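These notes are about the structure you will find just below.
Note that one protein chain of the assembly has been removed; the remaining protein chains are unaltered in position.
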Amino acid sequence: MQIKKETLQELNQQHLADHKKQFDFIALQIPNVENILQKLIAFQIAIPSWALGTGGTRFGRFPGGGEPSSLEEKIEDVGLLHSLNQSSGAISLHIPWDIPEDANAIKALAARYNLKFDAVNSNTFQDQPGQAFSYKYGSLQHVDANVRRQAIAHNIEVIKHGEALGSKALTVWLSDGSCFPGQLNFREAFKRTLESLQEIYKALPADWKIFIEYKAFEPNFYSMTVGDWGQSYLFSSKLGSKAYSLVDLGHHLPNANIEQIVSLLMMEDKLAGFHFNDSKYGDDDLTVGSIKPYQLFLIFKELVEGMDAKGLDHATDLAWMIDASHNVKDPLEDLLQSTEAIMIAYARALLVDATTLQQAQQENDVVKAQEILQSAFLTDVRPIIAEARMLSGGALRPLESFRVLNARGELIKVRGNKTLATGL
Amino acid sequence: MQIKKETLQELNQQHLADHKKQFDFIALQIPNVENILQKLIAFQIAIPSWALGTGGTRFGRFPGGGEPSSLEEKIEDVGLLHSLNQSSGAISLHIPWDIPEDANAIKALAARYNLKFDAVNSNTFQDQPGQAFSYKYGSLQHVDANVRRQAIAHNIEVIKHGEALGSKALTVWLSDGSCFPGQLNFREAFKRTLESLQEIYKALPADWKIFIEYKAFEPNFYSMTVGDWGQSYLFSSKLGSKAYSLVDLGHHLPNANIEQIVSLLMMEDKLAGFHFNDSKYGDDDLTVGSIKPYQLFLIFKELVEGMDAKGLDHATDLAWMIDASHNVKDPLEDLLQSTEAIMIAYARALLVDATTLQQAQQENDVVKAQEILQSAFLTDVRPIIAEARMLSGGALRPLESFRVLNARGELIKVRGNKTLATGL
Amino acid sequence: MQIKKETLQELNQQHLADHKKQFDFIALQIPNVENILQKLIAFQIAIPSWALGTGGTRFGRFPGGGEPSSLEEKIEDVGLLHSLNQSSGAISLHIPWDIPEDANAIKALAARYNLKFDAVNSNTFQDQPGQAFSYKYGSLQHVDANVRRQAIAHNIEVIKHGEALGSKALTVWLSDGSCFPGQLNFREAFKRTLESLQEIYKALPADWKIFIEYKAFEPNFYSMTVGDWGQSYLFSSKLGSKAYSLVDLGHHLPNANIEQIVSLLMMEDKLAGFHFNDSKYGDDDLTVGSIKPYQLFLIFKELVEGMDAKGLDHATDLAWMIDASHNVKDPLEDLLQSTEAIMIAYARALLVDATTLQQAQQENDVVKAQEILQSAFLTDVRPIIAEARMLSGGALRPLESFRVLNARGELIKVRGNKTLATGL
Partner (left out) sequence: MQIKKETLQELNQQHLADHKKQFDFIALQIPNVENILQKLIAFQIAIPSWALGTGGTRFGRFPGGGEPSSLEEKIEDVGLLHSLNQSSGAISLHIPWDIPEDANAIKALAARYNLKFDAVNSNTFQDQPGQAFSYKYGSLQHVDANVRRQAIAHNIEVIKHGEALGSKALTVWLSDGSCFPGQLNFREAFKRTLESLQEIYKALPADWKIFIEYKAFEPNFYSMTVGDWGQSYLFSSKLGSKAYSLVDLGHHLPNANIEQIVSLLMMEDKLAGFHFNDSKYGDDDLTVGSIKPYQLFLIFKELVEGMDAKGLDHATDLAWMIDASHNVKDPLEDLLQSTEAIMIAYARALLVDATTLQQAQQENDVVKAQEILQSAFLTDVRPIIAEARMLSGGALRPLESFRVLNARGELIKVRGNKTLATGL
């Protein structure tokens, strides 16, 4: 399903007067609203190919209809999102779920939707049919060199697929670890994993990066071999300047201060970017901003401050991706909500008065520092984001438009009610 | 220090034009803004007498200056807050820290500041000089009947002090519990505690309530005898219709869903009210809304929905109190921030479109339900709260006024730099 | 596969001298070793039919070989375990995974292995092929009465299956809850769930019990409608005297004091029994005793003390079941380890000197209370458990025997390498 520009414009037209009033009002109160609009327009968040279908847990999965059953349909879905919000201009593929048989055709298709190919993702946490060795006891950490070699080769193959499509980074998330005390020698597992990563690192094209994602627990329930930012940092710093640590918001122990981790990884020039989602208990993979929107804002506050201090380009120097699971919502609606939540957090972070904040910090004026942050957080920035979207040719109200246009209904008509997207 | 009405009006005058513009803009977009204003004006949050000085941890305390060193000065401080925000119209006393020598004089003083006396609080978690028996191993749970009798008598004395001042409730927070496995027979400790509470319950005046506060841990680090809402509920339901369970936001295990607890306690007609604060790790006692403002909003959403369903009066049928500790902020500024955060959460909860939400729930439209909540949460309600404050005779900008008037400086001038308030 | 008594006796013979020496040594130091042996022999822990195959997570599953693919084979597997340890004398069925086509034949088969039928379990957390209504948004809590009726009918059907086999209890674990704020009205969800449970309660045979299991999170990640012991207690107390609260060790928030919960549920005559497993992070479903063996001991200490105080029969008045998932271990070996861990915890709890402990508690002698518990915990009770096993006709060393007899190899020979057991 592809939405025509004119259709969107018609829909926008209905809300334009209202929007104009609200945007003008907020624009008056914000210095440099133009600058903020430009940053919002440039900011693109990749959609993972595996999050376009209904997600599930070990207890079950309740699929909806019209899910994409091919890479082409997944690109179509991301194109649909992007046409609505103009902020979803990239797709992140997962191999082997999304092996592009004809890379050029796939590239052309994506270009038609104005989409880029973000980081490619390898999968050594599941066994594939016909696979010679099992990952039951790990992959890059495995005691058996055969298994490690197979996992390394898979990662190198993923890089090749990515190169063909124009990706510039490989994301390695390892489920490696152990379920029971004694199962693993932590040191030896670390060393084997490092050696395996070094083999993969060697195969990286010159202009590529490798992202080392960490996770506190699940699917291993005693130890994870890349379990926290400290371990991820050890790996990325030992690997070299093309290696970075990737932060997934749901991959931490309870109560972790993620914004501080983000700040320190930036300090060390080791922050790869983000897998956005939200959670209350573990890696719940809920809609971004649905549980802890203030934490998300605080993270963006660190990002903006850190990227500015480092002279980084907000839009391109870090990797931005949603990594959520859609168990009870329509996946596309969920992704529209997630993207909106990210843009809101980013816009609010851009509103933080950095000079005054720094001054308050210098004076240990804790009360004032809080006022500055909360003042940015309390500002209703929705009209600014809508304006940025409209300026880019998107919808003033993406979710409403999705429903008004009966997008899911149209997809079900074409694809049927029983399709199942690959993914988790 | 007492701020004159005219002084406030002058200060307000400077921001009035700006405020008017903002209030008018938001008022246009909200149905029933008048109704919301009335509710905000009626809503009063008690200030605990022990939170007017600098707080601390077991590692130390860094007092500021001008802290109140008598009950009279504490009342003066709350009066100061109330004159600024018109939402702090009650004080909650803690015995033995705030024994009123002359109850009538104290009542008259409070009346001059337009303050009421909220729930009175007993203290059986510390030993007082000259006390016959020690609370080292608990109070109402103690194996020794002498200790229990002493603790019961203390609670009854607290009720008497409260009666003299016009309080209508006794809050019992017990630190009773155990630090080590084996120290306590849980069942027996529960039963002894229940019997002690029954003695206190008998001494309650006819129009009084008793609030049973629960806490997951600290100062006991293995078990707490009133450790969670389930235990508090067992106590309050066994005691009788005048007994209720009190929720302190910081008294839960990591990741607890407090809003659900609130909803269920209301269902059972057993919710006493709140001790507001915020926290990241434990009973951190931070400024309300400084860490998890969305959780606070969700709690208020349950409160508004539940109180409306039960036909309760928002302002008077539940108990509202701040219970925070001010380790690095000026206590009065901190309390102004906390009160503002509560009013914001409450105002946003009042904005939730209950009818549409109920309909979305009936249709399992999870996406829409989230949109409804977030739309209320994303609305910038600060002008509404400022308007309510101004209508009540308070300051448009309480914190700014506090600073412009050099309130702390004035207090230091009168009280000196080395005073120490009683409390934690 | 069925192990002959003589085979076991031969295997035991090899270790008998060693065992005798060790048992005699420990027996000398323990008062009433005979009494303990009798209790250990009587203590039987049910095996859930869904835990006989390899478990998994949403990320994948790595099956082993020789898994049972029918109810008959599942019974055979439990029979195998029971012949080895003589402590696994019951099986707990899960409907619809284990619908007995011919109840009498199944009963006869179980009798041949000396197995009883423990509580039966319903499943309204997954959709089954051909099911009229979906449980995507809950079952007993659902806003649609049709869904609730379907779920009630399923539970009643489960009771019927259980009756045919001689079960005496229905375990209801609900995944009902919500993934996002706003999705659910907590109060209404509670009330609908209660009404549904009341319908099921009505269908309970006179001598049956119903167990209400609670769980803090997963698969719902914002709220669970039976989320903690307090909620489970509300349900079971409102239902009536045949309703009890079931404790699964992995279903709590971080740091919860489970032993205190157990003690209080016993105090209220509302403890159903246990689903045993172990965990570090969430509902990890690891081998019992593999992560927190001291916690397990403390729970058993409460159980023994509470059952004795209430005059309950240890073996029969509460329900004992393992509920673990075997992702990286052979399921049968895992279950042997779990059973051993439970017997160890139970035996140690039986060693606690209750009189001296009570005295230490009366004197607030916290040091001594800890010494008493730790002395029991530090005692090496393995020879006592081995003796009990041998007296019952089991193996001195069950796990070793399982391996020596190449039990898994034999099962693979018969069942093949690619079978897949139903379950999680």
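Letters A, B and C name the chains as they come in the text, with residue numbers starting at 1 for each one.
One rule holds for everything that comes next: a contact is a pair of C-beta atoms (placed from the backbone, for glycine too) under 8 Å apart; a residue touches a chain by one contact, two chains touch by 3 or more.
Everything numeric here is computed off the predicted structure, so don't read it as measured data.
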{"item": "Touch criterion as defined above, residue of C:Val328, C:Ile372, C:Leu396 or C:Leu411 at the omitted chain", "value": "C:Val328"}
{"item": "Sole residue of A:Phe23, A:Trp97, A:Phe125 or A:Phe180 that reaches the chain not shown, by the stated touch rule", "value": "A:Phe180"}
{"item": "Selected residue (touches chain absent from view) among A:Ile30, A:Ala256 or A:Ile412", "value": "A:Ala256"}
{"item": "Sole residue of C:Asn155, C:Thr287, C:Ser325 or C:Ser401 that reaches the chain not shown, by the stated touch rule", "value": "C:Thr287"}
{"item": "Interface with the unshown chain - residue positions in chain A", "value": "136-137, 143, 178-188, 190-191, 216-217, 222-223, 227-231, 233-234, 253-257, 259-261, 263-264, 266-268, 298, 301-302, 305-306, 309, 357-358, 360-362, 364, 366, 369-370, 372-373"}
{"item": "In chain C, positions touching the absent partner", "value": "25, 254-255, 257, 280-281, 287, 289-294, 328-330, 333-334, 337, 344, 364, 366-367, 370-371, 374, 377-380, 382, 399"}
{"item": "Contacts of chain B with the absent chain, listed as residue ranges", "value": "55-60, 62, 125-127, 134-137, 175, 179-181, 183, 216-219, 221-222, 254, 279-282, 284, 286-287, 290-291, 327-329, 424"}
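We take it that only the chains that are shown with their structure count from here on.
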{"item": "Chain B against chain A, contact positions shared by both copies (same if over half, else different)", "value": "same"}
{"item": "Gap in Å, rounded to a whole number, between the CA centres of chain B and chain A", "value": "39"}
{"item": "Sites on chain C at which at least two other chains make contact", "value": "136-137, 179-181, 183, 216-217, 222, 254"}
